[in-house]
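Just one protein chain is left out here, and the rest sit where they should.
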Amino acid sequence: MLSHELSANQIKEKIIKREITAQEVIEELFEWINLKEPLIKAYLCLDRDGAFLKAKEVDKKLDNGDKVGLLAGVPVALKDNICTVDIKTTCASKILEDFIPPYDAFVVKRIKEEDAIIIGKTNLDEFAMGSSNENSAFHVTRNPWNTDCIPGGSGGGSAAAVTADTVFMALGSDTGGSVRQPSAFCGNVGCKPTYGRVSRYGLVAFASSLDQIGSVTKDVYDAALLLQVVSGHDGFDSTSATVGVPDYISDINNVDGNLKIGVPKEFFGEGLNSEVGSAVMNALEIYKKNGAELIDLSLPHCGYAVATYYIIATAEASSNLARYDGVRYGHRSQLSEDNIIDMYSRVRAEGFGSEVKRRILLGNYVLSSGFYEDYYLKASKVRNLIRNDFEDAFKKVDCIISPTCPTPAFRIGEKITDPLQMYLSDIYTIPANLVGIPGISVPCGFTNTGLPIGMQILGKHFDERKILKVAKLFENGTDFHLKKPELN
Amino acid sequence: MDISVKEIEHIADLSRITLTVDEKNTFAKQLTNILGYIEKLNELDTDEVQPMAYATFLKNVFREDKLKSSFSRQEILELSPSSANGFFKVPKVIE
Partner (left out) sequence: MKYEVVMGLETHAELDTESKLFCGCSTKFGSEPNTQTCPVCLGLPGVLPVMNKKAFEHSLKAALSLSCEISEFTNFDRKSYYYPDLPKNYQTSQNYFNIGNNGYVDIVVKGKEKRIDIHNVHLEEEAGKLVHPETSGANYSLVDFNRAGVPLLEIVTQPDMRSVEEVESYMQTLRNILLYIGVSDCKMQEGSLRFEASISLREEGSNVLGNRVEIKNLNSMKAVLKVIAYEISRQSSLLDKGEDVLMETRLWDDVDSVSRRMRSKEEAHDYRYFPEPDLVPVWIDQEWIDETRTTIPELPVSKRQRFVNEYTISDYDAGILTDDKLLADYFEECVGLSQDSPKELSNWIINDVLRELNERKTNVQDFIVSPKMLVDLVKIKPAIGSSIAKDVFVEMINTGKTAPSIVKEKSLTQMGDVSELNDIVAKVIDENPKAAEDYGKGKKSALTFLIGQTMKVTKGKANPKILTEIFKEKLSAGSK
């Protein structure tokens, strides 16, 4: 097996045992990237020099017999909305095209401390707004399983890179499904932890009450490994949880007690692609065979989740993106500047793409004078109803299983002209963000045309440990996660 | 509810984004469509429901009043598209 085809944990073991050096891993990886990246275009920026420098450092530590971190020598990619010192962080937006942050995000500090090797920044929908990657200001990333298809969004770059083996693991952000949906579309494992589990410090904000950093990995074990590293309290994020982080890794193969799985009817209804539906039903059968109890559920307000989400997310986004005005950083109009208001309006007209503009407009509309109660406040109340649905459900079950997305990856251009249809593709992932609970997408099958299908496991607040175990249980009995696309 | 081009112009003004005529027309149509979908929230009676503004149950999170060193001015100003004499520079602001 070629080194880049291994999982993150496998390559780490090899590096630690000195079967291969970190520098050799990087060498081989970049050879593969040179070969495959032109087909996929998962990256916005690669940091070859930085990667070799860090690899050298890790090799030196190991040669000296020094202690190394949990991710020793593992090449990691970061979604390009996570701030990195000395590496551009563009959010796939013209407005931040040349922005080099003067600080590292919390998660970046953490993975550096654990000796991971950052190799580059991956593509996304501009400011993480989108479900297809087509909203990137720079280029569209391709789905490695079918390059005519989108890789999903907004974290399509990370998912495509992990699937194409051009990186071993990646960090992304999930505001309405941006880690889970592309992972489902590309056939890898995407985990969105509980809101507050991983510090948002240094993640460029889209919608602050929904954003959460998550992992994109080749298998469930790697997800546990990466989450172990990035989880935990951070004094620079007021919403960062103080709940202790349990050991996700050591007994990941033991599902304790009788597993009760909730199956919500709202997630299997109208609009669900039949191939996706049956793949998930088959997966549920596997659980049943393993002794799990399947419990039919209703989450009556989930049908309102997309509407609720597009009010709250756009309201928060309209304010989070107000800071891009060309004064302190970022794009500034080349046109003459005689008036500050014109300058702002031009900078933002030139710097933002259509989807971002659309959401800023919608967000300002729902917050504007006279509409606040009808829209923002109304949505906040419905959000509470949705949370109550889940709280009730979790009194009866340990986790909830559903498809990650209603369809497999769609074709490039298929939905780009109809924003509402695009929004509806996140219908199953959005509720977890509204409620703040953790969710993980694992591969559970393929369509007839060979596109991956993802299954979503949702858990109680701060119960990542459980959903990782439930995911691992399925993975242990299947081989969907081991399938590789042919990339020619 | 239909969103008119005039309303789009007003929101664009609030949003500080210059829009082309085409954009105004497209956004008016699209926002009408999206807001139409959002209307479905009105099916729910939420009079007795508390709003949920936070996805966390945390409260009273503070830091101590302690000084930390600031960033170097040079590093900060290098990020800026326009600066002069240690200041950020903007078109003349008339109050």
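Every chain is named by a letter (A and B) in the order it is written, and numbering of its residues begins at 1.
Just so it is clear, contacts are C-beta pairs under 8 Å (C-beta built on N, C-alpha and C of every residue); 3 or more make two chains touch, one makes a residue touch a chain.
Small disclaimer: the values here were computed from a predicted structure and weren't measured.
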item: Of A:L6, A:I40, A:A77 or A:C91, the one touching the omitted chain in the full complex; value: A:C91
item: Omitted-chain contact residue, chosen from A:Y221, A:Y344, A:Y428 or A:F462; value: A:Y344
item: Positions on chain B contacted by the hidden chain, ascending; value: 14, 16, 53-56, 58-71, 73, 76-77, 79, 84-95
item: Touching residues on chain A - with respect to the absent chain; value: 81-83, 89, 91, 96, 99, 101-103, 105, 200-205, 207-209, 235-239, 315-316, 318-319, 322-323, 325, 327-329, 338, 340-341, 344, 364, 367-369, 372, 376
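Everything below uses one rule, namely that only the chains that are shown with their structure count from here on.
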item: Centre-to-centre distance between chain B and chain A (centres being mean Cα positions), rounded to whole Å; value: 23
item: Complex contacts: residues of chain B adjacent to chain A; value: 3, 7-8, 11-12, 14-19, 23, 26-27, 30-31, 33-35, 37-38, 40-44, 46, 49-56, 58, 61, 63, 71, 75-76, 79-82, 88, 90-93
item: Complex contact set, residues of chain A against chain B; value: 99-100, 102, 195-196, 209-210, 235, 238-239, 241-242, 301, 303-304, 306-308, 310-311, 318, 322, 325-332, 337-346, 348-349, 352, 354, 357-358, 360-362, 364-365, 368, 375, 377-385, 387, 419-420, 423, 433-436
